[in-house]
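Submitted below is the structure of interest, expressed as structure tokens.
Only a single protein chain was left out; the remaining protein chains are all shown in position.
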Amino acid sequence: MVDPFEPKMTAFVCNWCTYAGADLTGTSRIKYQSNVRVIRLPCTGRIDFMMVLKAFSRGSDGVIISGCHPNDCHYTSGNYHARRRWMVFRDLLDFVGIDLRRVTFSWVSAAEGAKWAELVNEATNNVRALGPYKEIQQLAAVGID
Amino acid sequence: MTDLKVGYYPGCSLQGSSRDFAESLHAVAKALSIELVEIPEWNCCGASSGHMLDHLLSVALPVNVLLKARKAGLPQVMAPCASCYNRLATASHEIATSPATKAQVESVLQTSIDKLPRVLNVIELLAQVSDRIAPKVTKKFEQTVACYYGCLLVRPAKVTGFDRTEDPVEMDKLVAAVGGKTIDWSFKTECCGASFSISRSSVVGRLGAKIMQDAVKRQAEAVVVACPMCHSNLDLRRGEINQQLEHKTDIPVLFITQVIGLALGLPKKQLGLGRHFVPVKFPAKPLAPPTVP
Partner (left out) sequence: MSRIGVFICHCGENIAGTVDVAAVTQAALDMTGVVHAVDYKYMCSDPGQTMLKDAIVEKKLDGVVVAACSPRMHEPTFRRTAEEGGINPYQCEMANIREHCSWVHEKGTPTTAKAIDLVRFQVEKVKRNHPLVPIRVPVTKKALVLGGGIAGIQAALDIANTGSPVLLVEKSPSIGGHMSQLSETFPTLDCSQCILTPRMVEVARHPNITLYTYSELEKLDGFIGNFKATIRRKARKIDEKLCNGCGVCQQKCPVKKIPDEFNEGLSNRPAIFVPFPQAVPNKPVIDLANCTYFKNGKCKACEKLCPTKAIRLDQEDQIEVHDIGAVVLATGFKTMPVSNFSEYGYGKYKDVIDGMKFERLASASGPTGGAMKRPSDGKTPQHVVFIACAGSRDRLKGVPYCSKICCMYTAKHAMLYQHKVHGGQATVFYMDVRAAGKNYDEFVRRAVEEDGVKYVRGRVSRVYEDDGQLVVKGVDTLLGAEPVEIRADMVVLATAVQAQNDAEELAQRLHVSYDPYKFFAEAHPKLRPVETNTAGIFLAGTCQAPRDIPETVAQASGAAVKVAGLFSQPELTREPIIAVVDRQPPPVFSHCVGCFLCKSACPYQAIEEESIKNRNGDVLKVVAKVNPGLCQGCGTCVSTCRTKAIDLQGFSNEQVFAELMCI
């Protein structure tokens, strides 16, 4: 009996808003699916999109990126840079052939504990429906990493 | 001088109650080498009824007119009636700023709208050719007048995009260009009662009285207008106005085109000066300043 597919989700979050929001989810005891692993960064501006590609190549089936709402960045403008990069990177991902539905880009503030849970559940469900992300792993099998 | 070809939208008033405006306009246009090309098969602009009853109708009617103008190859359309001007300009502005309205109108008119002709009022047109006026002046118009703009020529600012809204000066400049003196007064855009002329003319009497009183007090010998309604409320309704004034006034009301026509030496008959209710004569006796009624 094959275990049902459980997607591996990686989340890149900023320390001041989304990480704090996720903490609030915990304090409020709101339950969500446990597939996600959070990488804590000071700011979404720190996200180099090579990290996203690395997450996929290491076996993530889906990626979540979340930071402070526009205008609320703890470092003033890091989230704007992340957003700009995402606009460009999105087209590149698409061009390369990666299914954009596997990447979720969102803003979660420190007060939005419920939103974090909702975001994780929704993203996980979406990726579960898309199935395991085999393409990059297949590339690795032929020596391209 | 090259002919300036401009689309001409007479509307209902220029053919009817403001025939003098039309006559003087045509005479002056000819003298200044402006060709007024009447828009073929033009329809009603909607006027007040249009925008009070149905928004889509009030936009579609003027747009239809402008499309006909564009089809006739006219980049600019001049509407001498200030109300027609305001409706055409407002509809044009709506098309430019509301994609939803544009889509609706396109569906109603069964055509796509790319660029509509620019809409001008009579003052804007004359300002465009103001350098042609001064050389042709044969008899300076040496009177002191009050320029009355009314409510539709310069407002709302984002639709008309022309002149100052509270204290406009473009008509004053035209009068000065033909040798006239204009008074500095604060009733340039004060309400005259507009279409209450039909339903409650005493209101027009009261509001018009305030306007005329101030003009006379500041030694104006005439009031100059650029709108058929302004003219009719201050001229045709002079009786109602005088009823509300302690000291009656008989200073005439002239269209700006008539003023310019006089300065260009055009015959009075051509300028329709005989059609006024208050006889056009200069100098009107300056009356003692009336006391507050």
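Letters A and B mark the chains in the order given here, with residues in each chain numbered from 1 onward.
As a working rule, a residue touches a chain if its C-beta (ideal position, glycine included) is under 8 Å from a C-beta of that chain, and two chains touch if they have at least 3 such contacts.
Computed from a prediction, not measured in an experiment: that's the story for all the values here.
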Touch with the missing chain holds, among B:R164, B:H247 or B:K281, for B:R164
Residue, one of B:E124, B:D214 or B:E240, that touches the chain absent here
B:D214
Considering the complete complex, of A:K54, A:H69, A:R101 or A:K134, the missing chain is touched by A:K54
Using the document's contact rule, name the residues of subunit B that touch the chain not shown here.
164-167, 185-186, 190, 214, 217
Hidden partner interface residues of subunit A, rising order
6, 8, 10, 15, 19-20, 22-23, 25-27, 29-35, 37-43, 45-49, 51, 54-55, 58-60, 74-78, 81, 85, 117
